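Note that one protein chain of the assembly has been removed; the remaining protein chains are unaltered in position.
Here is chain A:
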Amino acid sequence: MAGTGVVAVYGNGAITETKKSPFSVKVGLAQMLRGGVIMDVVNPEQARIAEEAGACAVMALERVPADIRAQGGVARMSDPQLIKEIKQSVTIPVMAKARIGHFVEAQILEAIGIDYVDESEVLTPADEENHINKHNFRIPFVCGCRNLGEALRRVREGAAMIRTKGEAGTGNVIEAVRHVRSVMGDVRVLRNMDDDEVFSFAKKIAAPYDLVMQTKQLGRLPVVQFAAGGVATPADAALMMQLGCDGVFVGSGVFKSGDPARRARAIVQAVTHYSDPDMLAEVSCGLGEAMVGINLNDKKVERFANRSE
């Protein structure tokens, strides 16, 4: 068949719209989510609580990261029926997780019409070497990172939004802080670097040179960056905002706590008023129990963040 010259690209099958949306439209939604909180929900009722509390989007899944950790086994994309039900119960954007490298799970999520796909290390990776080629999709993707190199590799693959990986499901913010400081630190080093040294730096962090140069010129990541992984209290959320993130994902932190609706509201307020300590003190009062969480000194705790590069 050498003469026919027709090459089929897998990405065209799921929808009839063959025109991919321009990157600016993908990034545009992330920019609208800035300053907001995205919460993990496992059923329509929780989704409504999140919307009432002021979440700017919900992440629909079958099990929150803390439960995935506790129960073990292989964690896969959720049942599309559940995601559809959650989508119908709220008016805010709905996101859902697909396994790393599992482009068909992403095609299915795109076909049910949700707003964002999270290619997540919280689910069991489907491809140890490769991530999804996100350029083949109309739906925008958010990906996790631990450092600047990883963030830019994901952006080059087509991610329109980045979040820090943190250590999901532990209620322990130490890893998220580590990852944010690593990204911000590298950006600060990059900003002061001589232009001629950027080639070598790009090789060192294993990131595409053009994106490294763009980051240097902008002084920040070229896409919206949220914090994720272990945020459990309003103070945690405000900490991430003060470190320079554009918004916060809260997973197990809300619905594993004693009073989810109240805590959700408090975290939303904390992200809006992140530099106002009086406000933060006020919203942190009387929240009931936070999620118990896991201390990461225990060697037996599996590190989700290390599952992919």
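In this text, a residue touches a chain if its C-beta (ideal position, glycine included) is under 8 Å from a C-beta of that chain, and two chains touch if they have at least 3 such contacts; residues count from 1.
We take it that contacts and distances are computed from a predicted model.
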Which of "Mic1 domain-containing protein", "Response regulatory domain-containing protein", "WD repeat-containing protein 75-like" or "glutaminase" matches, in UniProt, the chain that is not displayed: "glutaminase"
Selected from A:R156, A:R181 or A:H273 as touching the chain missing from the view: A:H273
Selected from A:V224, A:A237 or A:I294 as touching the chain missing from the view: A:V224
Residue numbers in chain A that touch the chain omitted from display: 14-17, 21-25, 27-29, 31-36, 48, 51-57, 87, 89-94, 110-116, 138-140, 214, 218-220, 222-224, 242, 244, 265, 268-269, 271-273, 275-276, 278
